[in-house]
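I have placed the structure first, in the form of structure tokens, so that the comments after it can refer back to it.
With one protein chain removed, the remaining protein chains of the complex are shown where they sit.
Chain naming follows the written order as A, B and C, and within any one chain the residues start at number 1.
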Amino acid sequence: MERIDVALIGAGRMGQIHGPNAALHPGLRLKYVVDPRPGAAMPLCDRFGATAATLDRALADPGVGAVLVCSSTDQHLVHALAAVEAGKAVFCEKPIDLDLQKVLQARARFDGARFLLGFNRRFDPAFRALKQRLDAGDTGRLETLHLVNHDPAAPPPGFVPTSGGLFKDFTIHDLDLARWLLGEEPVRVYTAASCLVDPEIGRLDDVDTARTLLSTASGRLCVISNTRRSGYGYDQRIEAFCSRGMLRAGNVHGDTVCTLTPDASTAAAILPGFPERYRDAYRAQIDHFADVVHGRAEPLVGYADGIAALELAEACQASLRTGTAIQP
Amino acid sequence: MERIDVALIGAGRMGQIHGPNAALHPGLRLKYVVDPRPGAAMPLCDRFGATAATLDRALADPGVGAVLVCSSTDQHLVHALAAVEAGKAVFCEKPIDLDLQKVLQARARFDGARFLLGFNRRFDPAFRALKQRLDAGDTGRLETLHLVNHDPAAPPPGFVPTSGGLFKDFTIHDLDLARWLLGEEPVRVYTAASCLVDPEIGRLDDVDTARTLLSTASGRLCVISNTRRSGYGYDQRIEAFCSRGMLRAGNVHGDTVCTLTPDASTAAAILPGFPERYRDAYRAQIDHFADVVHGRAEPLVGYADGIAALELAEACQASLRTGTAIQP
Amino acid sequence: MERIDVALIGAGRMGQIHGPNAALHPGLRLKYVVDPRPGAAMPLCDRFGATAATLDRALADPGVGAVLVCSSTDQHLVHALAAVEAGKAVFCEKPIDLDLQKVLQARARFDGARFLLGFNRRFDPAFRALKQRLDAGDTGRLETLHLVNHDPAAPPPGFVPTSGGLFKDFTIHDLDLARWLLGEEPVRVYTAASCLVDPEIGRLDDVDTARTLLSTASGRLCVISNTRRSGYGYDQRIEAFCSRGMLRAGNVHGDTVCTLTPDASTAAAILPGFPERYRDAYRAQIDHFADVVHGRAEPLVGYADGIAALELAEACQASLRTGTAIQP
Partner (left out) sequence: MERIDVALIGAGRMGQIHGPNAALHPGLRLKYVVDPRPGAAMPLCDRFGATAATLDRALADPGVGAVLVCSSTDQHLVHALAAVEAGKAVFCEKPIDLDLQKVLQARARFDGARFLLGFNRRFDPAFRALKQRLDAGDTGRLETLHLVNHDPAAPPPGFVPTSGGLFKDFTIHDLDLARWLLGEEPVRVYTAASCLVDPEIGRLDDVDTARTLLSTASGRLCVISNTRRSGYGYDQRIEAFCSRGMLRAGNVHGDTVCTLTPDASTAAAILPGFPERYRDAYRAQIDHFADVVHGRAEPLVGYADGIAALELAEACQASLRTGTAIQP
């Protein structure tokens, strides 16, 4: 397979995941790493033979066919736009932006772009297997969904103010999953939430524990269960209740070793966090992006999906603020 | 142990469960079976050496120390009152009555009575084990709950009109479980529900699929997941999310046999219905009632619990009717 | 169903299990309890309305159709013979006798008798389900077997001398299971064993830890894994490896409650001993015996099965003594 050159924008937490996956993909070559922080790009450049560059230089290189936008959230939209307008295929970490208005305003400029939005759960092999069986209809028609998304530990104090809050930063993954699995748009959103984990989060006007209930026009119901601190690992589950049975994607445990004593059967804990749990999902996501870059596939998650999830996240916020169900 | 005579009122579905459990208990003797339907009492009388009798005769017998009220729902309150006023210890199937006003009006007459209400889930050994660990605090402070109560198959058409509807007939179990486990009263109730299983249920102005979200004053959240027809068995689960870990009571599968092939690992289905799933709970419930009858224990579930659960069920109905959250 | 009177011989550990099961069976009535120890019969008599009696009296009662032989092992054969010659249907705890010669000599006198030998594992619902699937051939032809039979804790010191030793007392269950599942007689037996649990067992010339390897004429292989003290509960498992898949009957855990923490997923231990693990098997065994008593079934385990298992147990002993494989 011919290798197409890729520029990575942002060598932070997500760039450290997507950059290597692209570099190791047989159809991509990591050519540039763009990061304003001095030295941040170096380790990736050293390891994969890439070059540290400015955004302008990377986008100006006609050999660069694709860009991975992994910068800070407030730069996603600016960088994605620049890359799209330079004619590159773009993978963009979620969310597009925290400001729905900005996202709506930029919408037209993404028409026809090869733009893949980073809702990684859609690429998790277990979740995909569940979706395929759902679509195959073996257990009948989908009626209700239960989505569990519990982070292991509360974010550091400085994270909250720029995060967009629980719903735009975290629940947004589940809102996208819900749309994908329900096959229908939610028409009503109700959210109850509390600050039980860290009072500092409450002082910053955010919540850390929430339950959201979505209803669709045909009567399907979906519960989203969120917490910022599970206390037991990264709990990521889907239960899909259908007319003739139930499909479940369970947690992944650290290993298969079990200790039996007269008191208990003790097995490994569930995986501790997203890098382990979604390792294969991140790879599959880049595999799909490579297919997009090579013109072999249309992006499975696009700009419109980013808008829809953001609108639902705002509906959660509005429901929480007003104490009523909201029509998004 | 001395055996105390018991009268069973109602030889229907629940009477067929509680009657034998009482008859086989070493501290109870099944003396009378009361049922207006000719012949209904006979099989139980034959099997356990009991006598078919009228309610009056059974209550007039001073040797009868305890009464099991297993009549039709609309007779629970009348029969329980008669038994209490005859000085008997009373076990009464849930709900006390479908009409909250009647239940409230009769309240004073149950003051001081030995009255055990049949919320069987509180006696399930797995649920009790979970409760004990919750109380022991090994996983920290309880924050949120997830209760799953899915019936295997929709009730027969004639059942709905007299059932009291999904919330008073079915969800009421979960509302009681929630109160028991949360250790706090819900202060806000939101319910979303649909008729997805059987349109006839909808025509009778009931729903068959619901999600209810309870919030307490301290910010604890509880989701209740209900359906009248799971399509895969009797799904009965509790998940209790705490500050330092999670406690889960899972489904019981039919056996431990597993078949491994290149395509799948196939294990037994979950238990099909309440008689199998709560077999041990029903026994433990009668064990506890025997302790009450013998003066060795106070009833763990009383008249006030019946009122509280009924009030919450009415709040679910009101939330569904108005589309808003309700303060019960 | 007409109830047929039963006499229980022996009110010890096994009599306390089989007696109540017979008493509660709708087709049997526990009429006599025979036990030479003063007072031993009383609790069962009181609970089920039976009468303490001598063996002679019980066997002389023409209304007694069936006898449960639960006396000490050295009395099994004498009591079974007396009951058979009195024309009763006989359920006899295993083993028939520890002395193979005696068992062979008495063989002819059991011709035509309604005699059920107490190999309880054949009645375990999970093991029966596994056998049915094996016979149905869904996973192809059986090739090899793995049987695990680990007792939770070493027997009390006084037990060993009269027990018959590990193979005749304990492994004999697995030797019968192997014959039942293999559908072929073992033609070669090799046993390796040690005394690892309790040196006192070794001083009494017995072993407490053994592995036995059976081969059949068609080349099927079976491993039997035994220990007198598992250290973690009563480990009872079957794995049947077939040409197109594997069937497994796993351990039963105490409940379904699980605790998740960052360090582990902790579930209930396996059941601690045979009364819990084989509770349903013992009931099913008496159900089958009732069918035999009522003339509705032929005994599924007979005198010849007792001989065959005993012969294999002696082959294990001979293999251990000689260090070679033995043709039984």
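Everything that follows uses one rule, which is that a residue touches a chain if its C-beta (ideal position, glycine included) is under 8 Å from a C-beta of that chain, and two chains touch if they have at least 3 such contacts.
Just so it is clear, the structure is predicted and the values come from calculations on it, not from any experiment.
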| item | value |
| --- | --- |
| Omitted chain's touching partners, listed by label | A, B, C |
| Options A:R57, A:R107, A:R133 or A:H294, residue touching the unrepresented chain | A:R133 |
| Selected from C:R29, C:K94, C:R121 or C:H150 as touching the chain missing from the view | C:H150 |
| Contact residue for the chain not shown (choose from B:F91, B:Y190, B:Y232 or B:Y303) | B:Y232 |
| Missing-partner contacts on chain A, residue numbers | 24, 26, 47, 125-126, 129-130, 133, 138-139, 244-252, 255-262 |
| Chain not shown, touching residues in chain B | 152, 231-233, 235, 253, 260-270, 272 |
| Chain C residues that touch the omitted chain in the full complex | 139-140, 143-144, 146, 150, 188, 190, 192-197, 209-211, 213, 215, 219-221, 223, 225, 227, 229-232, 235, 241-246, 323-325 |
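By definition in this document, only the chains that are shown with their structure count from here on.
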| item | value |
| --- | --- |
| Between chain A and its twin chain B, rotation from the CA superposition, multiple of 5 degrees | 180 |
| Distance from the mean Cα position of chain C to that of chain A, given in whole angstrom | 57 |
| Residues of chain C engaged with two or more neighbouring chains | 260-262 |
